[in-house]
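Heads up, one of the protein chains got dropped from this complex, but the rest are sitting where they should.
Every chain is named by a letter (A, B and C) in the order it is written, and numbering of its residues begins at 1.
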Amino acid sequence: MNDPLRDLYQEVILDHNRRPRNRREMPEATHSASGDNPLCGDCVTVYLLVENGKIVDASFVGLGCAISTASASILTEAVRGMTPAEAKAHFDRFHRGVMGREEDPRLGEAIALLGVREFPMRVKCATLAWHALEAALADSQKEKS
Amino acid sequence: MNDPLRDLYQEVILDHNRRPRNRREMPEATHSASGDNPLCGDCVTVYLLVENGKIVDASFVGLGCAISTASASILTEAVRGMTPAEAKAHFDRFHRGVMGREEDPRLGEAIALLGVREFPMRVKCATLAWHALEAALADSQKEKS
Amino acid sequence: MATRVHGRPLAYLDNAATTHRPRAVLDAMDGFSRTSNANVHRGVHRLSQVATDAFEAARETVRISIGASEAAEVVFTKGCTEAINLVAQSWGTANLREGDEVLLSTMEHHANIVPWQVVAKATGARIRPIPIHDDGTLDLSALDTMLGPKTRLVGIAHVSNSLGTINPVEEVARLARSAGAKVLVDGAQALAHLPVDVRALGVDFYAMSGHKMYGPMGVGGLYARRELLEEMPPYQTGGGMIRTVTFEETTYAGVPDRFEPGTPNVAGVIGWAAAFEFLAGLDRKAVQHHEDDLLALASELIGSQPGVHVLGPIPSSRAAVVSFVMDGIHPHDIGTVLDQEGVAIRAGHHCCMPLMARLGVSGTARASLALYNTGEEVHALAKGLARVREVMT
Partner (left out) sequence: MATRVHGRPLAYLDNAATTHRPRAVLDAMDGFSRTSNANVHRGVHRLSQVATDAFEAARETVRISIGASEAAEVVFTKGCTEAINLVAQSWGTANLREGDEVLLSTMEHHANIVPWQVVAKATGARIRPIPIHDDGTLDLSALDTMLGPKTRLVGIAHVSNSLGTINPVEEVARLARSAGAKVLVDGAQALAHLPVDVRALGVDFYAMSGHKMYGPMGVGGLYARRELLEEMPPYQTGGGMIRTVTFEETTYAGVPDRFEPGTPNVAGVIGWAAAFEFLAGLDRKAVQHHEDDLLALASELIGSQPGVHVLGPIPSSRAAVVSFVMDGIHPHDIGTVLDQEGVAIRAGHHCCMPLMARLGVSGTARASLALYNTGEEVHALAKGLARVREVMT
C-alpha cells in the first residue's frame, strides 16, 4: 500500500524526533539565529561555532512538531565539519529539494524530509530550522577569525 | 388610468414648488430650527414669530425637491395664526397621516403631501420641514411673552 | 457538504474556525444577488429601496435574535475582530486615560487582546490579565479583587475558542457594573451554541462573527448600548455616515450609520440574518442536547485513550469543543495524521498564545463540533487517534 503518512513520517524522522541530536543552547556560539512559524507558534534557534573557517559545532533549541524537530536535528549533524560556504550550499540543496523534484544524494538523511512535498501545509515545518541556519550564517559579526 | 406619479405630484404641490410661499429669512424670528436629509443633502430652516401666544409669521429657507419645498411652503401658510400648541397638534396630525392611513381634513392642503406614502424613499422629503417645525416649537428660549 | 478528502468522506470538526452554511443561508444571499442587488441608503430608485429594506430587516432580525432594545444598537462590521477594534479605537480612545485599567481574561483570543494593547499604548492605560484556574475556568474571585476604581472595562469571551469554556458572563457583568466598569463580551464562539440575550446578560458590548454561526464570512457585528454608541466618535469614515462635508469640516450622521461608512456587505448581512433565522427555526433544546451528547462522547472517547489529556473544564461547563494534547506527539503531527484519515481538526495555539503559556503547552489539538456533526464522525476521530499513535511511535 502506498501510504503517504509513512513517506512523511519515515523511521529516520521519528528517530530524530524521539532523540533529537544536539538539542542544547550554545553560549559560546559564533553564529546563531531564530526562526518562528507564526501559524503554529513553533520556534527554533540554531547555533553554530565557527573556528578557523569551519563549523566545529552546531546545535539547536526549540519546540516543534516531529518534522521541525527532526529537521533541526538532522541539520545540526550535517553541517558539522563544513565551511560556512559549504553549509550555505547545503541549505540551497535542501531548499531546491523541498521546492522542486530534485533529490541531491549529498543531502543524506535530509532526503527523508522531502516527504513534506506531498504536504504543502507542512513545508514550513521542514524548512524552519534551515532558514534559521541560513540566517545564522549571515550573522557573521561575531565570527572569530 | 391610475397614475401614482399624479398622486404624488398633485397640482397643489407643483404650484407650491413653482411659487413657494414665505420663502425668506426672518431675523426677528422667536423660534427657528433647521433640519437636513443626509441622504440627499437637502436642508431646510423654519422660522416662527410668536407674539402674545400666537404664531404671527412663519417662513422657511432651504434647498430641496418639489416635495420638500411644497411641504415647507404649505406648512408656513398653515401654522400662521395658530398657537404653538395648535401648531404642535397640526404636526402630530400630519405625522399620523404620513405614517398611517389617516387623512384628517383639518390638514387642508397638506393632505396633498400624503401621496408620499406610496413612495417610501420620499417620506423624509415630505416630513423634513415638519420636523424642523417641531424642533422650532421646542426652541422656546427666545419666545417673547 | 459532501466533500471527500483523501478518498474518504470528510469529518469536519473544525467548526470553531468556521462553520459551513446551510442551504437557507446560501440561498438567501444568492437570491439577493440575483434579484435585488443594489446599493443601500442612498438611492431614490426602487431596487435601492428593496435592498435598503432587506438590509434594515436583517438588522432587525439580528436585534431580535440577541435581545437588543433597538435595531440601532446593532452595528454591522466585517467580523468579530473588526467589532472589537471598533470598540477599542472609538470607545477606548475616547474613554481610557493614563492609569486606567482594562481587565482581560487569560483565555482571550488575540482579537480581544491586541486591539487593547494598541489603545493602551496610545492612552497610557494598563491591561491586566484575569487569571484562570487549571481547568480553564475563570477565576471569579480574582476578578472580584482586581476590580476597582481604575477599572474601565472587562473583556471576556463568552465561550473560549481554545477550550470551549463557557464563561459566567452574567456574573462578570454584575461584578463589573458594580465597580463602574463596562463589559465587552467576545461572542464569536457563543452564538452557534447558546441562545444569547444581551440585555439579560447585562453587557455593554457584544462582538459577533457571522461565519462562526452558520453565516457567511466577511460579516459580523457589534451590539452596543445606544447611550454608549451615541457618545462614541466614528471609527472608520467615508460616505454614508456623514451629514455634511466641506473641506473645512464634517458633521456625522446618527447611530448606527455613523459607524458604517462605505458600501456595506449587503448580501453578507442578509445571509447572516438568514443564519439567525435558521437557528431560530430549530428546536434549540434539541440542538443543545445533540451537541452535548456529541461532546460527552468525544470527551469520553478521546480522554480515555492512553497518553491523551483533554484540557478545559468538565463537559457540562463547556461548549462543543474538545482540546487535547498527546504525550510526546506534537499537535501538528496529530492534525496531519487525522487529516489523512479524513478528520479535519485544528492544531496550534488557536490565536490564544497567552492561554497556551498559562496551560504550559505550545499548542493543542482541537476538535470543535457543530449541529450537523454525528456520532460516527466522533468515532472516526477516536479511531484516528489510534492511527496517530501507530504512525508516530
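Just so we're on the same page, contacts are C-beta pairs under 8 Å (C-beta built on N, C-alpha and C of every residue); 3 or more make two chains touch, one makes a residue touch a chain.
The model shown is predicted, which means the values in this text are computed figures rather than measured ones.
**Student:** What shown chains does the left-out chain touch?
**Tutor:** A, B, C
**Student:** In the full complex, which bits of subunit B touch the chain not displayed? Write them out.
**Tutor:** Answer for subunit B: residues 4-6, 8-9, 14, 18, 39-42, 63-67, 69, 119, 121-122, 125 touch the chain left out.
**Student:** State which residues belonging to subunit C touch the missing partner chain.
**Tutor:** 1, 3, 5-6, 10, 12, 14, 17-18, 20-21, 26, 30, 33-39, 42-48, 78-82, 84-85, 104, 106, 109-111, 113-115, 117-118, 127-129, 209, 211, 216-219, 234, 236-240, 242, 244-247, 249-250, 261-268, 332, 335-336, 338-339, 343-348, 351, 353-354, 357
**Student:** Provide the residue numbers of subunit A that touch the chain removed from this figure.
**Tutor:** So the residues of subunit A touching the missing chain come out as 36, 38-41, 120-122.
By our rule, only the chains that are shown with their structure count from here on.
**Student:** Taking the mean of the C-alpha atoms as each chain's centre, how many Å separate subunit A from subunit C?
**Tutor:** Here the centre of subunit C sits 38 Å away from the centre of subunit A.
**Student:** Go ahead and note the Å separation of the Cα centroids belonging to subunit B and subunit C.
**Tutor:** Centre separation, subunit B to subunit C: 47 Å.
**Student:** Roughly how many whole angstrom separate the Cα centroids of subunit A and subunit B?
**Tutor:** Centres of subunit A and subunit B (C-alpha means) sit 79 Å apart.
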